[in-house]
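Only one protein chain is missing; all other protein chains are in place.
Let's look at chain A:
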Amino acid sequence: MNITLRVWRQRNSDDTGQMQTYQVTDVSPDMSFLEMLDVLNENLTISGEDPIAFDSDCREGICGMCGLVINGLAHGPKERVTTCQLHMRSFSDGDVIDVEPWRAEPFTVIKDLIVDRGAFDRIIQAGGFITAPTGTAPDAHAVPVPKLDADAAFDAATCIGCGACVAACPNGSASLFVAAKVTHLGLLPQGQPERHSRALDMVAQADLEGFGGCTQIGECTAACPKGIQLDLISRLNRDVLGALAHRG
């Protein structure tokens, strides 16, 4: 297949940036989207141009490093896959494809398609953990956890911290990301002691970072490669209300 790409190029965070057009020929449908960009980059390098900078590491959909807005959709047109798992068989010969970075206030563009997602780490710092100093744990079987709770906690815990939910949200909200962590830890008996402070502190940090509020549009869930469900945000809201009531 032959593809026309329109790619966001931006030298650094101070640059204004613009779209630039490239032709990629002989694309195999078995290539991944990122492998197609690799091939383009090889050609750019040989012709002495600066290759396109984009993030990726595992290329298996689990590390959360990759993330491109493809034809306006975070992680591209296929549901429940990350950019690195998207294959060219999802496109057709002659397609014109727009490729842009995540766009959201707190995610500054560092170069081309690479953004700074440090805000997510700071949200976790604020409360996305269970305090369990090394070496102090009781036997793992001391507290049984009902299977359904364990499974639901796992489902929420599969969030890969990619940021697609934010990129997809018209408000630039990080609610789905926060809700996933609050749900994961809040469903487990080990997570109860810090349940209130966790929800409040993580939400407060998200506000501080400049993420928008949630108006239940649902674009986040649609873009989420791990299928994190929108109703977790309702759960987050309940936890926040409960915590506020508790504080009085």
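Quick note on the criterion: contacts are C-beta pairs under 8 Å (C-beta built on N, C-alpha and C of every residue); 3 or more make two chains touch, one makes a residue touch a chain; residues count from 1.
Heads up, the rule we're going with is that contacts and distances are computed from a predicted model.
Peer 1: Using the UniProt record as the reference, specify the protein name of the hidden chain from among "Phosphate-transporting ATPase", "Ferredoxin", "Mannosyltransferase" or "Fumarate reductase/succinate dehydrogenase flavoprotein subunit".
Peer 2: UniProt lists the chain left out of the view as "Fumarate reductase/succinate dehydrogenase flavoprotein subunit".
Peer 1: Check the options A:1, A:39, A:204 or A:222 and report the residue that touches the missing chain.
Peer 2: A:39
Peer 1: Across the whole complex, list the residues on chain A that are touched by the chain not included here.
Peer 2: Chain A touches the chain not shown through residues 11-12, 28, 30-32, 34-36, 38-39, 42, 45-46, 48-51, 53, 55-65, 81, 85, 87, 89, 110-111, 114, 116-118, 120-121, 124-126, 128-141, 143-147, 150-151, 153-154, 157-158, 160-161, 184-185, 188, 190-191.
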